[in-house]
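For this depiction, one protein chain was excluded, whereas all remaining protein chains were kept in their positions.
Just so it is clear, A, B and C label the chains in written order, and each chain counts residues from 1 on its own.
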Amino acid sequence: MNFQLSEDQVALRDGLQAIVEGRFSLDAVREREDASSVVDKAGWQALADAGVFCLFVPESLGGLGLSITDGVVAVEVLGHALVPGPIIGTMLAAGTIAGAAEGTTLVGIAATSDRGAVPGVLELPSDCDGYLVLPSARDGAAPATYLARSAISATLATRSLDPLHPVGRLNGPLVSGTLELSGTADALRRRALLLTAAFEVGLAAFALELSVAYAKDRYQFGRPIGSFQAIKHLLADELARLEMARAQLHYAAVVTDAPDIAAIDGEVYGLSSTQLEWRAVAGAKLLCDQAALSATKTAVQVHGGMGYTWEVPVHLALKRARVHATMLATSDQMADIVASLTH
Amino acid sequence: MNFQLSEDQVALRDGLQAIVEGRFSLDAVREREDASSVVDKAGWQALADAGVFCLFVPESLGGLGLSITDGVVAVEVLGHALVPGPIIGTMLAAGTIAGAAEGTTLVGIAATSDRGAVPGVLELPSDCDGYLVLPSARDGAAPATYLARSAISATLATRSLDPLHPVGRLNGPLVSGTLELSGTADALRRRALLLTAAFEVGLAAFALELSVAYAKDRYQFGRPIGSFQAIKHLLADELARLEMARAQLHYAAVVTDAPDIAAIDGEVYGLSSTQLEWRAVAGAKLLCDQAALSATKTAVQVHGGMGYTWEVPVHLALKRARVHATMLATSDQMADIVASLTH
Amino acid sequence: MDLRATPAEEAFRADLRAWLAATLPTLPEKALHTDWQARRAYDTNWQGLLHAAGYAGIDWPVEAGGRGASPVEQLIFKEECERAGAPYVGLGFVGLLHAGPTINAEGTLAQRTTYLPKILSGEHVWCQGFSEPGSGSDLASMRTRAVLDGDHYVVSGSKIWTSHAEVADYCELLVRTGTEASRHKGITWLIMDMKSPGIDVRPLKTISGSTEFAELFMDEVRIPVENRVGEENDGWRVTMVTLSFERGTGFVGELLESMRLLRELTELAKRTGAYGDPGIRRRIGHLAATFDGLWALTKRTVSEAQATGIPGIGGTVFKLSYSEAGQKMADLAMELLGDAGLLFDDVTHATDGQSLGNADHVENWIKSFNLTIAAGTSQIQRNIVSERILGLPKEPTVGAKK
Partner (left out) sequence: MDLRATPAEEAFRADLRAWLAATLPTLPEKALHTDWQARRAYDTNWQGLLHAAGYAGIDWPVEAGGRGASPVEQLIFKEECERAGAPYVGLGFVGLLHAGPTINAEGTLAQRTTYLPKILSGEHVWCQGFSEPGSGSDLASMRTRAVLDGDHYVVSGSKIWTSHAEVADYCELLVRTGTEASRHKGITWLIMDMKSPGIDVRPLKTISGSTEFAELFMDEVRIPVENRVGEENDGWRVTMVTLSFERGTGFVGELLESMRLLRELTELAKRTGAYGDPGIRRRIGHLAATFDGLWALTKRTVSEAQATGIPGIGGTVFKLSYSEAGQKMADLAMELLGDAGLLFDDVTHATDGQSLGNADHVENWIKSFNLTIAAGTSQIQRNIVSERILGLPKEPTVGAKK
C-alpha cells in the first residue's frame, strides 16, 4: 500500500505549479474580474501546451494518458491559483470533442437541476463553445451528451456571485445534445465531482495559507493575532478539515482509477465496486465542500475588516467555493448518497 | 412594558433559594445518588411547606394562586440545585390530586411517545404515587388523565442514565387514567414544557457557574485556565445561549399567563393566541434544551479530566439535561412546531 | 413582569403608526444604491420629515432638542418603523447615534448650539474617523497624529471604514496627541470639517462590490482647538461615554429585518418543495426560535434600561448570538436557492413564474460575513463577555517574552 504521490505526480504538480506561477499570478487572475470573458487566451493555451486538457486522453491519441488521480493532483494546483475558465469540462471532453485538448474549444458542464422548481444556470456562458450535458441524477439511464453553446438559449447575468466564474440564466429547460458521449453519464458525473472537489481543495489550501500568513504579520494588542488562541484554533480546525478532505479525495480518485481496489474495499461494506466508488466520491465531494466553504469563511474572519474588502483576495476563494459546492451537486445530495450506501 | 421580575417574584426566588440552600445542599442531594428512591421526604415536605407544590392552586382552595411565570422563577431555583423528584408533575397536579399540594402524593408525568417503535419509559417509578398521563401530541383530542402508580406495569431500571432521576421501563402501552383532568391536555403539555425548560435553565446556570469558578481557580502553564481564550470564549458563548433562552422562557411564560398579550403579539405573525403561545413555548423549550445540553457539555470540557470524574458534580447536570431534553418532547419536535408556526 | 403596554406607550404607538401611514406614501422614489448624492438627499429629506413631526433624535434628551423618549418608546419607534417599511436612519447614523450624543454629553455650549440642531434637522451629515488600517480590534493603538500649532491641531494620518465620507459635512475624529505608548491615555476627540484642505477620501470597495465605506487620508489638516470635545488626551473616555448610548436597541432594525427574511425563506422553501424536508423545517424552526429569543432578550434589555438606567447583560451577549444566527440563515438561504444563489439577476420560479428573490438573499449572504467582524469581531465580543460579565481573568499583558 502506498498513499504517497508518485515521483511522476510530484513532477506533474511542480511543473504545473511553475506554469501557473508564471501565467496565473494573482495579479493576472484578478485582471479578469468582471470581464465578460474570464479566460485569458494565452494562459489557456499555456495550460493546453502543458497537457492539462489532454491529461486523460490516451497516449495513442496524442494525450498524456494519465489517471484521474493525476488529474486531481493537477486540478488542486489550478484551484489554489483561482484559475478561471471551464477547466473540468474541457479536461473531460478532450479526446471526444475536437479542439478541447488543444485549448481551442472550451467546454463547460451543464447539469440539469434536481430541484425542479429552481431552474438551472449555465457556467461561463461567454467563454464556453459547448457543454457536456449531464442528465439529472434521477434520470440515471440517460446518456451524457455534448451540446454546442449556440444551441442553448441563456442570458449572461449582469452580476454574478463570483466575478471570476460568471454564470448565465437558462432561458428554457436544457435539452440533450446531439453528440452522445461514450461511457455512462454516471461515471462522467463521478469524475466531474472528483475534479471539482480537487479544485475545492486547492481553494481551501489557498485560503488557509493566506490566513496563516496574515495571522503572523498582523499585530494587535502588541502581538501577532496568530498568537491568540481564538485565531490559532480556528486555523487548526481548518487544517484538520482540509487534510481529511484531501486524503478522502485521493482515496476516491484511486478507487475510481482501480476498480479492483474498489471491489476489494467494497466487500467490507457489502458494496459493489461501483457503489464503493460512489460512496468514496460522494464522501470526498462532501468533505471538500465543507473544507472549502469553512476555510474560506474562516479566512474572511481572520482577516477581519480587511477580509471584507474587495482588495484582499479571500472573497474570491469564498465565492468560488460557493460556486463549486453548488453547481454540479450540493452537499446535501452527496450526504444522502453516502447514507444510502451505509449499511 | 416591564420585563423585570416583580418584587414578589424576587422574594419568591430568594425565599426558595434560602430553603434550597438549607435542605438541598449539593452534599444532601448527592446522598440520593443511586438510591432507589431519590426523594428525601423531609426535604420534599419543606418544599411543600414553602408552597412550591400549591403554587398554582387558587388561594380560595388554600394555594398560593400564583402564575406560570412565578412557577418558572421557582423551578429555575430548583434546577440550579439539581433537586430530585417529580417536581413538575406534582406542581401541575396539585389542586386536582389529593395530597399533591401537601407533599404527601408525588405525581410524575407519563407522556406517551410519538415514536411508535420506541416504547416509553416512566420517570421515577419508585417515588411517584401516580402520574399525569399526557396523550401523544398526535392525539390532540384526548384528555389528560391521572393514573395511580399501581395501575401501571413498569420495571425499575437497574441502571439509569441519571442517578438522580431514575426511570423504569413500561411493560406495556400506557393506558389512560380514570380521572380526567380539567383543562385541555394541550394546555397542560405547554405548562409542563415551560416548567421543564425552567429546570433546564437552572441546570445551565449551575453548570456555567461551576465552570467559571473552576476556570478562575485552576492554574496551568502559570495562568488560571480562565485566562486562555479557548476557555473564555467557550464560556462566553454559553452565557449568550443561556441569557437568550432565559429571556424566551420568561416571555413564553408571560404569554401563557396572559392570553391578551398572546393575541396582540400573535397578530403580528398571523397567529391565534394559542398558536402564538405554542410558538413561544416550543421556542423556549428548544432554546433551553440547547442551553442546558451545551452548558453542561462545556462544563465537562472546561473541567478537563476532573470533569470526567464522578466526584465533580458536572456530570449530574449533564445527565439531567439529557433527561429533560428527552422525556416530555425532543428538540426536534419543538423545532418542527416553531417552523409550522412561522409564515 | 408585565408585557402589556402602558396607556402612554399605546398612545405613542398609535400616533406614530398613523403618522407613518400618512407620511410614507409621500416619500420620493428610493435613490440608486450607488448614487451617493441622491442617497444623501433621500435620507436628509426623511430626517427633515421626522424632525418636523417631533420624532428626530428619538433617544436624545429633550434639552438637546430630542424627543427624550423612554427606552420602551425607542423600541416601539424602531419596531413600527421597520414594520411599516420606513427608511432607515441611513446616512444620518453617525451624527444621530454617536457624534451628536457625544457632543451633547461632553461638548461646550457653543459646540452644542453649533452642531446639534443641524444633525437633528438632517442638514448635516457626519462620518466617523476611528478605525485605522493598523488599528482594528485594537483601537487604542491608533497612530493618526495631531500636533498643536498655535490654536490649531495639525493632523496627519489615515482612517478606514469611514461610512459615507464622500458626502459628509463633518467627521468625528480620534487622534493621537500623546505618545504611542500612551495608548488609551493619549487620544483626543476632534470635530473635523470635511471641507478642510488636506483631506483625501478614497472609496473602499467591499466584498459585496459596494462602496459605502471609504478610506480617509489626512495630510496636515488644520483643525481649530475649539473643535476639540473634552480635554486633550481624554478622547477615549469621551468616546466611551456614548458607546452605551443605545440602550439595547442597537440591532432592533437588523433583527426585525432578519425575521422578515426568515419568513420569506420559509415561503421560498414552500415554493421549491424543500419545506417537505423535515431537516430543512427544523433549521427554519431553530432560526425562528433564536430570533424570537433575541427579540425577548431585546425587550428584557430595554426594560432593564428603563427600570435601572443600565441595559444589563442582554445587550452585551446579543450580538454573539445574533451574528451566528444571521450567518446560519444566510447559509440556509443559499442552500435553498441552489444554482439561483450564484447570481444577482432575478431568477424566476419554474412553476409559478415569480421571482425567487435571489438577489436579496445573495446580498444578505455576502453581508452576513461582516456580522462577526464589524462593530467588534465575535472574538473581541467573547473577550468582553467573559471578562466583564463572567469575571474571567484577562490574558497576561505582553511583556517579558522569553
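The rule is short, and it goes like this: a residue touches a chain if its C-beta (ideal position, glycine included) is under 8 Å from a C-beta of that chain, and two chains touch if they have at least 3 such contacts.
No experiment lies behind these values; they were computed from the predicted model shown.
Participant: With the full complex in mind, choose from B:16, B:231, B:245 or B:261 the residue touching the hidden chain.
Facilitator: Answer from the full complex: B:231 touches the omitted chain.
Participant: For chain B, enumerate the residues touching the unshown chain of the complex.
Facilitator: 113, 115-121, 155, 157-162, 167, 169, 219-223, 225, 228, 230-231, 297, 300-301, 304-311, 315, 318, 322-323, 326-327, 330, 332
Participant: Which residues does chain C use to touch the chain missing from this display?
Facilitator: 277-280, 282, 396-402
Participant: Tell me, which residues in chain A touch the chain that this view leaves out?
Facilitator: Listed in rising order, the touching residues are 1-6, 9, 69, 212, 215-216, 223-224, 226-229, 231-233, 235-237, 239-241, 243-245, 247-248, 250-251, 254-255, 258, 260-261, 268, 279-280, 282-284, 286-287, 332, 334-343.
We adopt the following convention: only the chains that are shown with their structure count from here on.
Participant: Which chains are joined by the largest number of contacting C-beta pairs?
Facilitator: Ranked by C-beta contact count, first place goes to B-C.
Participant: In terms of Cα-based centroids, which chain occupies the most central position?
Facilitator: Measuring from the global C-alpha mean, the nearest chain centre belongs to C.
Participant: Which chain's centre, taken as the mean of its Cα atoms, is farthest from the centre of chain A?
Facilitator: Ranked by distance of C-alpha centres from chain A, the top chain is B.
Participant: How many Å are there between the centre of chain A and the centre of chain B, using C-alpha atoms for each centre?
Facilitator: The mean C-alpha positions of chain A and chain B differ by 49 Å.
Participant: Roughly how far is chain B from chain C, centre to centre by C-alpha average, rounded to an integer in Å?
Facilitator: Distance between chain centres, rounded to whole Å: 38 Å.
Participant: Residues touching two or more other chains, restricted to chain A: which are they?
Facilitator: Correct list: 228, 230.
Participant: Give me the residue numbers in chain C that touch at least two other chains, ranges are fine.
Facilitator: 379, 382 - these are the residues of chain C that touch more than one other chain.
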